[in-house]
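One structure, as structure tokens, below. Some questions next.
Partial complex: the chains shown occupy the same locations as in the complete assembly.
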Amino acid sequence: MQFLSDNTATACPEILAALAAANRGRVHSYGEDEWTQRLDKMFSALFDIEVRSFAVATGTAANSLGLATLAPPYGAIFAHQEAHIETDECGAPAFFSGGAQLALVPGEHGRLSPEGFARALADHPSVNVGLHSVQPAALSLTQMTELGTVYRAADLKQLCELAHGRGLKVQMDGARFANAVAHLNCHPADITWRAGIDVLSFGATKNGALGAEAVVFFDPALVRDFELRRKRAGHLFSKSRFIAAQLVGYLENDLWLRNARRTNGLAQRLAKAAGASLLHPVEGNELFLALGVERREALRAQGFEFYDWGPPHRGEARLVVCWDQPEAEVDALAGALARL
Amino acid sequence: MQFLSDNTATACPEILAALAAANRGRVHSYGEDEWTQRLDKMFSALFDIEVRSFAVATGTAANSLGLATLAPPYGAIFAHQEAHIETDECGAPAFFSGGAQLALVPGEHGRLSPEGFARALADHPSVNVGLHSVQPAALSLTQMTELGTVYRAADLKQLCELAHGRGLKVQMDGARFANAVAHLNCHPADITWRAGIDVLSFGATKNGALGAEAVVFFDPALVRDFELRRKRAGHLFSKSRFIAAQLVGYLENDLWLRNARRTNGLAQRLAKAAGASLLHPVEGNELFLALGVERREALRAQGFEFYDWGPPHRGEARLVVCWDQPEAEVDALAGALARL
């Protein structure tokens, strides 16, 4: 029974159906098709403000292209030290931006605190050495975070105010944005532009798409630069309708939110069973457990697949619930956790 | 009736079926799935030699990632002056390689001649100024070319020998590779590794996929560098099976070749009808016509959509037959051309 990653999941039938629906007749290429053209309207409705949105196929592309529009080659991008852009994208932000550097900030449970970020800004070498250092340019926040937790709107607002006050733009890595909205039960605007986010990677792949993410711009001034960078990076699709249609299917009838609510709910069952083993609050579809090596391997021996986490000797584990996870598997795992 | 571009076409039912077939159960991500793992075997069988192959989603990514493994930042990449990498990829080769520069070479009907390439090598500034100039590093050939023509195996061999003799590697942009094989009715090996090609962009998107191209390495030493560049550029897919499955469906039962044979055959009908208007031999699914502005607009007025080509006053046109082009449309166009 796999609890390895939401990237192991299948694609939603609704999204495959949207693909099939888009596969009728010849249409103009490179985005001049009705599916791609619907995205701006759909995202504008979703976020209750006029936005520009662009479909790409991977989270790394979405994040790095977004960040490259915000940070010059000599820019510093502040991010949590566990951020995906630091640990899992092979230096993509530096590649796309022409050299921008991450300024890593610690923070409990995967979240930056306003205090922590303020301190990082104050301590940044550029304060002392001026142009001998890279220059603060952007803040990247992950919602939901890498450790399965969710930022509250008020915290985001404070973080964005700090950033904007220093002339930084703010990007949000929303690979699991749906889980955050589902958890907070808030309007998507509350944790994006109303809080001060300038550009959002709105993830779909992990939550049911084949490979589709939207880059949503709340600041239209950035769009032209983005479009040229996207083309140049090979992330403008000739048959654009097939990426766009995935997003259309994902947004229609709130599929994105329904999937996220389901996985969040299943994860809560597991959280209850895990009890004191939890390393972080469970606010989405991911659990981080301090089991110790022995209990961890015992769990594995019962047929549960998951990734180890952290330094080997600590015996920690990460378990992820997929949108297509059978309830029976979750119950089996809950039982096993409770028995441990 | 659209004859705009093969990028306007739908996806093949066989490829959609392959997608659906791949959508069963949770599988490991980032290429550790059976579809991705089948690619090396399928391409090795196809090319009759052991190759390494990688699925990406756009031609720009395939070409630029391939070229970036061949050319250092101070490298020169020789290419036909009409090459897609020069005219339509917004400088992608420079982006992916960190600055490599195209050295453009003219050549009749979209093809480099061995003489032309030899001259370009001899005249390259590096010959006189040494390290004050960028250094010849790679040759990029397009098969089928941008002008609808096809290189013969013997010409490719001569070009590759010239390149290798000067220490250059050779990349092939095969966005329409299928059309070339169909036209020559040759073994795919004859116009790739047997001729000296080091890395091939094996296109599928224009010929029936949703968005899938394979980068095929005949030189395994280049693979590690490629893989890291691909990841870093956001072209490694978490749900890799959905790109790979498209290629599996495309290769199975020679779909790739059947589609190409059909479009090539239909284009021949048009070529006959066009007669003396043809600017270039028709060896694939593209026609380039010298109609003059008046006759061109007359054709358009009859309901045929296509792109203008070349300088406005010359009244030239490009017409492309898609894999899903109804025969009736082709016949209608042939009739119209014959009447012009």
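As written, the chains take the letters A and B, and residue 1 is the first residue of each chain.
Convention: contacts are C-beta pairs under 8 Å (C-beta built on N, C-alpha and C of every residue); 3 or more make two chains touch, one makes a residue touch a chain.
Just so it is clear, the structure is predicted and the values come from calculations on it, not from any experiment.
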Oligomeric copy total, full assembly; chains in place: 2: 4
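FYI, only the chains that are shown with their structure count from here on.
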Please name which positions on subunit B make contact with subunit A in the complex. 2, 4-5, 7-11, 16, 19-20, 23-30, 56-62, 64-65, 89-92, 95-96, 205-206, 210-211, 228, 231-239, 242-243, 322, 324
